[in-house]
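A single protein chain has been omitted from the complex, and every remaining protein chain is retained in its original position.
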Amino acid sequence: MSYVQAEGPVPEGRGPLLQVKNLSVHFDTPDGVVKAVDGVSFTVGRGDTLGVVGESGSGKSVTFLTVMGLIDRRYARVEGEVLFRGRDLLTMPDEELRHIRGDQIGMVFQDPMTSLHPMYKVGSQIVEAIRAHRDVSKKEGLEQAIELLGKVGIPRPDERARQYPHEYSGGMRQRAMIAMALALDPDLLIADEPTTALDVTVQAQILDLIDRLQQEFNAAVVLITHDLGVVAEHCDEINVMYAGKAAEYGTRDDVYYGAHHPYTWGLLQSISRIDRPRTERLRPIRGAPPSLIHVPPGCAFHPRCPYVMEVCKVEVPKLIAAKGKHASACHLLLEEKERIFKEEVAITS
Amino acid sequence: MTRYIIRRLLWVGLVVVLIVFLAYVIFFLMPPVDPARAFAGKRPTPEVLETLREQFGLDRPFYVQFGLFVKRLVIGDEYGWPGFGFSYATRSPVREELFQRALVTIQLSLGAAVVWLLMGIPIGILSAIKRRTFVDRFAMGFALFGVSAPVFWLGLMFLYIFWQKLGIAAGTGYVPFGENPLTWLNHMIMPWVVLALLFAAFYARMVRGNLIETMGEDYIRTARAKGLSERRVIVRHGLRASLTPVVTMFGLDVGTLLGGAIITETVFNMPGLGTYVVRSVFQGDLPATLGVVVLGALAVSVMNLIVDIVYAYLDPRVRYA
Partner (left out) sequence: MPGSTASDPSAGRTPLVRLVGVKKHFPLTRGIIFQRKIGAVHAVDGIDLEVYPGETLGLVGETGCGKSTTARLIMKLYDVTDGQVFFEGRDITKLSRRRMRPLRREMQMIFQDPFASLNPRKTVGAIISDPFRIHKTVKKDRIKPEVQQLMELVGLNPEHYNRYPHEFSGGQRQRIGVARALALRPKLIVADEPVSALDVSIQAQILNLLEDLQEEFKLTYIFIAHDLSVVKHMSDRVAVMYLGKVVEIAPGDTLYQNPKHPYTGALLSAVPIPDPIAASKRKRIVLEGDVPSPIDPPSGCRFHPRCPKAQFPTCSEIDPELTPHHRGQLAACHFPLEDQAVIESSA
């Protein structure tokens, strides 16, 4: 592989790659304080795949934009810690953070059409990313860019590098974005809804590509999405978010075959499944996601929860681990959670 | 691309002809003055008038006159190419005076253009970057002033303050560059600034608005995510995208000005196309008026075409003609 390797402190096997502790991101707006993220904690280890699932307003995107330092601190109050390889990104001066962004953490965004600059050739946008962090000539940079485009499955990459984004199809643009995010061999790749704007067959191609590249580049991947189906085949661990907080966290099997939070249950029951007979009626979650300015007191989910108790309206449930890593933020007792899942939610396989 | 240009040039020709035609129609429907009478001098006899009319071809139907005009324009007449004819008022070929005055207007327009770009764009950028700070509010206040103040008032104020009271600027009038470069400059500076102020204000607001909007686009977020310096993000990613509409506006504004900056020329007493055309209309000097009309229409149409080509060069998405 001729792409450029990173130098620098690499604490092999020493602590997790990314540790988020009690992260809060509040925006001041004329209508009130928007609590986009309100106390979120999780870890990502080397080579892990973490799926972050949530609907609009869950805070999943804002969390990772904050990790990358892409939130304008003049308009947001950020608290907590974001430790990347042991160093707190939140207190780091922007000059230093800039060297980590793009180099050690790469990010891919949702809409590849608007995420690439329409007036520059694709190849030169990738070259720009490389030359921001490495001392290579434009010619060398272009060679590497072409190689990367080939790696992500774009045919005739030397021709394609000289083209503009609008000359690419949707799937190809997303591949190009992935190539750009991986150009500097980052340790962590964050993919924010990478396939939501794409057709389903293209979506499968892109997700497979991410899997393959993860192996090849030995990177950790965070897959942010609203689609529990996408996460099922591509993530080892899953974080379900609701109204700015983590509702549930666990391994893949924990979540799909033994979920402990009513919101997760609701999601699982309300999704149409292609492998189920159509006579099964969907069981939606009643109500609608809450406003982030007027978050319901106690458990934010309580107005929509079929199992709500008095304590839920008053006390915010903490994210507590039940078995191993499997944790949920819900006042129900463990036995109750297991019983409800088995009797009412269970997926037969 | 060449086919596109050819098509556009044909349209330019058509548009100019159409505009001249309309000018003709206006003159025939509402002539300010009977040209033959104006030319003839004091108390002309009917025979003299008749002879003059025949000489100028005024007795022919107007579409014939129009056709002749176009023909002479394209082929040339006895005074040279292009054939603008003979001025009723000055009794000399239109062509020479037209070109002399065009030169003055060009100097005025292009000079002002440079000034307003140098003023407007940096102010717009600064305002966008330092949004909602004192700098921004002050700059936009200035812009509001520039947009609202009438040009003639501004011109007169400038003359009053800088020439009459302070004595540091030259007065009205025009001195050709060949004669004395320094004096030329002296006389040009105030008209340049006055003319530029209005446009600078517009451009500052436009650049500010475009840049703010562009900085909210997704590809700016991607640029930051790549770890680029904020300066690079603003200049190479933000400005590149927000300046393209400015290019379009610039071309059109310059094109319009090239047809004559009437008010500025009048206030500062400059012998440009603006003052020429005003005088010609009031004197009923059809050939002179038409001369300016042709130049003005040509200037705007051609600038339009240039601007479109430049835009296609800047924004690759537009290149599919």
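Each chain carries a letter (A and B) given by its place in the written order, and its residues are counted from 1.
We take it that contacts are C-beta pairs under 8 Å (C-beta built on N, C-alpha and C of every residue); 3 or more make two chains touch, one makes a residue touch a chain.
Everything quoted here is computed from the prediction, not taken from an experiment.
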Hey, which of A:Glu159, A:Glu233 or A:Glu315 is the one touching the hidden chain? A:Glu233
Residue, one of A:Arg77, A:Arg212, A:Arg276 or A:Lys342, that touches the chain absent here: A:Arg276
Among A:Gly141, A:Gly171, A:Pro194 or A:Pro317, the residue in touch with the chain that has been omitted: A:Gly171
On chain A, residues whose C-beta touches the chain left out of the figure: 55-56, 155, 169-172, 199-205, 208, 226-233, 252-253, 256, 266-268, 270-279, 281-286, 288-289, 347, 349
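Assume only the chains that are shown with their structure count from here on.
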Between chain A and chain B, what distance separates the C-alpha centroids? Give it in angstrom. 55
Given the complex, residues on chain A that touch chain B span 68, 70, 94, 98-103, 106-107, 109, 111, 114-120, 128-129, 132-133, 164, 166, 177, 180-181
Considering the complex alone, what residue numbers of chain B touch chain A? 217-219, 221-230, 232, 236-237, 240-241, 244, 314-317
